[in-house]
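Shown here: the complex without one of its protein chains, the others still in place.
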Amino acid sequence: MTTTMTCRDAMREAIREALLHDDRVFVMGEDVGAYGGCFAVTKGLLDEFGPRRIRDTPLSESAFVGAGIGAAMNGMRPIVEIMTVNFSLLALDQIMNNAATLRHMSGGQVGVPLVIRMTTGGGRQLAAQHSHSLEGWYAHIPGLKVLVPATVDDFRHMLQPALEDPDPVLIFEHALLYNAEGNLGDDPIPPVDRAVVRRTGHDITLITYGGSLQKTLDAAEALAGEGIDAEVVDLRSLRPLDDETYIASVRATHRALVVDEGWRTGSISAEISARISEAAFFDLDAPVGRVCSAEVPMPYAKQLEDAALPSVERIVAGVREVMATDA
Amino acid sequence: MKSQTAHKHVDAARPGEERIALLRMMLLVRRFEERCAQLYSEAKIRGFMHLYIGEEAVAAGVCAALGSDDNIVATYREHGHAIARGVEPKFVMAEMFGRAEGCSGGRGGSMHLFDVNHRFFGGNAIVAGGLPIAIGLALADHLRGEQRVTVCFFGEGAMAEGEFHECMNLAALWRLPIIFCCENNLYAMGTALSRSESDTDLPLKAAGYNVASWSVDGMDVDAVHATAQRAVLATRAGGGPVFLECRTYRFRAHSMYDPELYRSKEEVATWRERDPIDIATGRLRDEGLLDDDTLTAMEAAITADVDAAVAFADAGTVEPVAQLNRHLYAEHV
Partner (left out) sequence: MPDGAASLARVPFTMPALGADMDEGSIVEWLVAEGAHVHRGDVVAVVQTDKNDLDVEVFADGTVTELVVPPGEKVPVGTVLAWLAPNGAVPNTTVASAQVPPVSLAAPAPEPATVYEPTAGESHVTSPVLRHLAEALHVDTAHLQGSGRGGRITRDDIEHAAQPRRRISPRARRLAREHGVDTSTLESGTHAVVGEDVLRSVSMLAATDVRPVMSVPAQAHVAPRRDRQVAAVEMRRAISRVMTKAWQEIPHYQVATRIDLQRCLESLAALNSDRTAATRILPAAVFAHAAARAATSVPEVNGHWLDGSFVAGSSVHLGIVVALRTGGLLAPVIRHAADKDLFTVMDEMRDLVTRARTGRLRASEIGDATITLTQLGEGEVDAVVPIIHPPQVAILGLGAIHDEPWAHDGMLAVRPVVHATLCGDHRAVDGRLGSLFLASFTRFLQEPTS
């Protein structure tokens, strides 16, 4: 039996379930309570669980993320919500210099079992300061784990293992996925650190995550009409990266293209391309392609924003380029 | 070791004991820090090292007012706080020698001393970086109804950071059991307080957040201790956070490598006349609670402790490089 729900509802259910079953869990962030959550993920939870556990904070990212760190160190399992990844920059010091680092600096004594949820991505004409995709940046930092759900199942079921993790886990939720509907399956999801092949194919491997998954699947459909049979790998986790899955795919298809909403230079797609080169160089028939965001601050005007973000058209064109490697 | 018991409460029938214990702790920290200076010069301690000499009364006085279950967050100038809290000097020294027996496994160094058993939550090299952690520790205790107090030590330089202001607000808003202990030694590295704060009346600034704000002479260990005891009582009883300014001075440079171009030798000399150890010693002698023999014995015992700490550190294990990637994530058994 399958139910249909949005990713938003799925995450809310996940948070609710965690709050019900573990009294160490509490939610903390801006407007998570009385406002119902900026993206309505926590809507209704204040009424059900009260203000101690659904804790509204002032606009103090550094302090409340640090508070999440301290509370996690001292026996709680906080879910800190940073409204968007754009504001997380104000807490970057706490995330990188404390959360990611305390276990190591203390020689293993201190653990930070903290979950930080952030909304990420562009595409709603919110302009340069509200459209970042920085999950690839965070994936650079040792000591953190970075999850990027793209399906209703993952939105529903990634939170629990993240809460159980004795180390800090960052969950990036693409803003445009909140309204996306899908079937919630009955089966357990694969382990959160594994990538999943969402579409099999044998001409090229398309590697992507999060908000770019649906575009990539749509591109694969379009390409099938041109006789190009694409395999689509959903990474689900950016740190750690599941090399085994996408490398095995590339070994079979001999061509790869990464779709990543981050800016191209120094992005997670660059890391994946490097790993493919390291592990599967002698199985490649073409250089690894990349479709990323154009390297501009995100513009406001619609046609400019659309041109800056990865799109089905750009993915299709990118694949054609990889397939046609010229002599 | 006797020198470790300074922070235990002593019964009121022998009040002098408690004060002698405070002196002993200050002396231990002083001699320890002096030895660190020498060892650093000999390149046995590396990286950055920030000595607490001159400020001992603050750590000794405040830590003696805490229970063993209370939480402490400190800064990179935290040798004194760790020792006053009860972390054995040998583990602190081993840490600075980079040995696996160090209190942070050799992974942290001088600026990142941790000892979870003593609820000593570091050692932080980012100015004001520890304040949000303190908020979180206190928040957890508050949510779980624990009777713990969290003391957060920081220098007056941290009051310029945004994190200080966010944390003061949050602590007051949520009525958290935190003592914000500001060690005002008048210089943030090389910048004098008057050049960085629009208003140098620090307790006034803190009071603007609706936080109980006190100020005490940080060179007088008895005053610090008494004030700290009052602050702990008030906070533990649910009175909300307290901001405690301790007016103090560091006799040595900011770190080992600092030509001190920003302050005059005369100023240092003037403050040295208010050496907290001299003040305490003088007072105890005047009251007949301390004589030369006791002091000599105390010094000898402390020297032995410090020598032992150095020997322990010297003989410590160098962690094999193959273990580099440990302590990134929890190691499951």
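Per-chain numbering from 1; labels A and B assigned in written order.
The rule is simple: contacts are C-beta pairs under 8 Å (C-beta built on N, C-alpha and C of every residue); 3 or more make two chains touch, one makes a residue touch a chain.
Keep in mind the model is a prediction, meaning the values are calculated, not measured.
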{"item": "Listed residues B:E267, B:E287, B:D307 or B:E331, member touching the removed chain", "value": "B:D307"}
{"item": "Option touching the unshown chain, where A:T3, A:Q129 or A:T325 are the choices", "value": "A:T325"}
{"item": "Identified contact with the non-displayed chain, of B:G47, B:G67 or B:G238", "value": "B:G47"}
{"item": "For subunit A, residues in touch with the removed chain", "value": "202, 252, 254, 281-286, 324-327"}
{"item": "Subunit B residues touching the omitted chain (full complex)", "value": "37-43, 46-48, 255-257, 259, 261, 303-304, 307, 310-311"}
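The rule is simple: only the chains that are shown with their structure count from here on.
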{"item": "Rounded Å distance, subunit A centre to subunit B centre (Cα mean)", "value": "41"}
{"item": "Subunit B residues touching subunit A - in the complex, by the definition given at the top", "value": "71, 73, 102-108, 112, 114-116, 121-126, 129, 131-141, 143-144, 162-163, 166-167, 169-170, 173, 326-331"}
{"item": "Interface residues, subunit A side, partner subunit B - complex", "value": "26, 52, 57-58, 60, 62-76, 78, 93-94, 97-98, 102-111, 142-143, 145, 166-167"}
